[in-house]
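Every protein chain but one is kept in place in this view of the complex.
Entry: chain A
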Amino acid sequence: MTKAITLSGLRKSFGRTTALDGLDLTVETGEVHGFLGPNGAGKSTTIRVLLGLLRADGGSARLLGKDPWSDAVELHRRLAYVPGDVELWPNLTGGEAIDLLSRLRGRLDTARRDELLERFDLDPTKKGRAYSKGNRQKVAIVAALASDAELLLLDEPTAGLDPLMEVVFQDVILQAKQEGRTILLSSHILAQVEKLGDRVSIIRRGKVVQSGSLGELRHLTRTTVEAETHHAVAGLDTVPGVHGLRADGTRVHFSVDTAQLDIVLHRLADAGLRSLVSHPPTLEELMLRHYGDELAAAGHTTARTGRLSRPRGGKR
């Protein structure tokens, strides 16, 4: 079975700025692949190379077994794209824009279009200018999903959606996955990729720094444990693989490498366990491991927000 996307050693620079610095990425047919990274990491550039809108300086790219630059038009009939910043035509209505994009792609499935309009609660009679950012995003999402494209390239597709609509979006994506479509979902919203992604690639400064299934990635990381015991736990700090231990009388908080989990739990049980909260690492923690240096510099080491708040640089 051909892979949906194979990128190896992809390079692209804009003047002196290096956007992609030897990027490798593989997306299997039929999977939802999370493409995770902070702003300016090169997510949009990668997708635009896949679309043949930008020409790579080096490396190789195969999309559905073809070349994204020279076979662009043929490929575009088989895929659908939702850009991160959706701009609409001021003198066309949202409905007209959806039909336009669908017809230029190939076939328009009006029944599916109407169903999606209803699910996303979108009024198709407004002119482009009258839509809010979230509604412009919906126009692009409806146009992409109303097609029968086998591959969906989604670049931060829910950036302007409210939480209710994000739930609708997740349903629709899962439905698309069940239909056997391949989806590349770029995002910096960790919860979304956790819910939808089969596999994840983490990109940083134009390179994929980690790639694998969520399970595989978690294997590499630590579990966070918060516990309360009858009497103080002794010797936890001598156990290899325990990190960030904070003890406050009978309460402890730490993270532990998965391999040492068994030993640690025995120590806690010996001390008379009263309560225990443990959770696998969230993608946010995976991200913090890879971007910790930058976040520390920006004073965000203790940030517990759903997304990383770094200033938006030039979106290339």
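Here is the rule we use: a contact is a pair of C-beta atoms (placed from the backbone, for glycine too) under 8 Å apart; a residue touches a chain by one contact, two chains touch by 3 or more; residues count from 1.
Definition applied: contacts and distances are computed from a predicted model.
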Practice prompt. If you had to name the missing chain as UniProt does, which of "Aminomethyltransferase", "Zinc transport system permease protein", "ABC transporter membrane-spanning protein" or "Ferredoxin reductase" would it be?
Written response: "ABC transporter membrane-spanning protein"
Item to complete: Using the touch definition up top, pick the residue from A:L100, A:A159 or A:V172 that touches the left-out chain.
Response: A:L100
Worksheet item: Any idea which of A:R55, A:H243 or A:R274 touches the chain not displayed?
Response: A:R55
Worksheet item: Mind pulling the chain A residues that touch the left-out chain?
Response: 48, 51, 53-55, 72-73, 76-77, 79, 81, 83, 85-93, 95-96, 98-101, 103-106, 108, 110, 124-127, 129-130, 140, 143, 153, 315-316
